[in-house]
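This report refers to the structure that appears directly beneath it.
Just one protein chain is left out here, and the rest sit where they should.
For subunit A:
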Amino acid sequence: MNPKSLSLPETGTVRPVTLRLQDRLAAQLPKLVLAPTVIVTLVAVYGYMIWTGLLSLTSSRILPVWKFIGTAQYSKLLENDRWGVAVENLIIFGGLFILICLVLGVLMAILLDQKIRAEGVLRTIYLYPMAISFIVTGTAWKWLLNPGLGLQKTIRDWGFESFTFDWLVNPDMVIYCLVIAAVWQSSGFVMALFLAGLRGVDQEMVKAAQLDGASMPMIYRRIILPCLKPVFFSAFVILSHIAIKSFDLVAALTGGGPGYSSDLPATFMYQHAFTRGQMGLGAASAMLMLGGVLAILVPYLYSELRSKKNG
């Protein structure tokens, strides 16, 4: 730069230059405000994902060791009986949880939509479990399902001596206990989603169908439910997200037991990464969970974005 030009401007011209600088700074302000979040997201979401991905390719046990062994942890994982049980449990648990929540949610929403007098109170009652943590839900149901003192004993004391309900301690049935508690927790939320959807359905169309002599069940099946397709879709995505992430409920209700018969991938990952000193294997299981979530989310987001563009 020419040193003369620096000394050249005297009083009047200095101010506009600095003002322009301020203006330029002001123009960048929105970006500056967003920057910390962008940086943290880059590091703590994308960076960590890559970090865990790399970790899953190493032989790390208690401490991270950057010795790469290819996909050995993944093959070890797929051969692991306990992982097999966890994945199978997730399919059973997730499938039943989603299905029952959707069916109950639709049914209850339709019933509540019939101009019920105490609708507000009922809605509040159906939805309150959603405000409670899965740890509390698990604790409560652990008590109810306790074979020695819970529902089984209560019904036996009512005179049904041979009544048996010992799913909580039965390795073949324990996974259904998780389904019961999770449905109790989340079905009210699905009901609320559908109720909101039902209220958005075009009433003119329903009236027209009524005038044509269609019965109510027919109207629901042919007109109203098809309108709720987007609600079905997002409820499905949310519920599967809850199912894949389920960790607290297992921790509180069954602790993964008896044995490891009620393990889910989330508890498997925690166990291996943090208490059994199998960091590489834990990281591999976390990556597979991520894959599972993406497999559901990517098509969902894709269709959402596409429908927005077309509509």
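In this text, contacts are C-beta pairs under 8 Å (C-beta built on N, C-alpha and C of every residue); 3 or more make two chains touch, one makes a residue touch a chain; residues count from 1.
Here, contacts and distances are computed from a predicted model.
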Expected UniProt protein name for the omitted chain (select from "Sugar ABC transporter permease", "AzlD domain-containing protein", "2-acyl-glycerophospho-ethanolamine acyltransferase" or "Acetolactate synthase small subunit") would be "Sugar ABC transporter permease"
Which of A:L99, A:V136, A:V201 or A:I223 sits in contact with the chain that's absent?
-> A:V136
Sites on subunit A contacted by the missing partner chain, in the whole complex | 26, 29-31, 33-34, 36-38, 40-41, 44-49, 51-52, 55, 64, 108, 111-112, 114, 116, 122, 124-137, 139-144, 149-151, 153-154, 157-158, 184, 188-189, 192-193, 196, 234-235, 237-238, 241, 244-245, 247-248, 251-252, 255, 265-266, 269-270, 273-274, 279, 282-283, 285-287, 289-290, 292-293, 297, 300-301
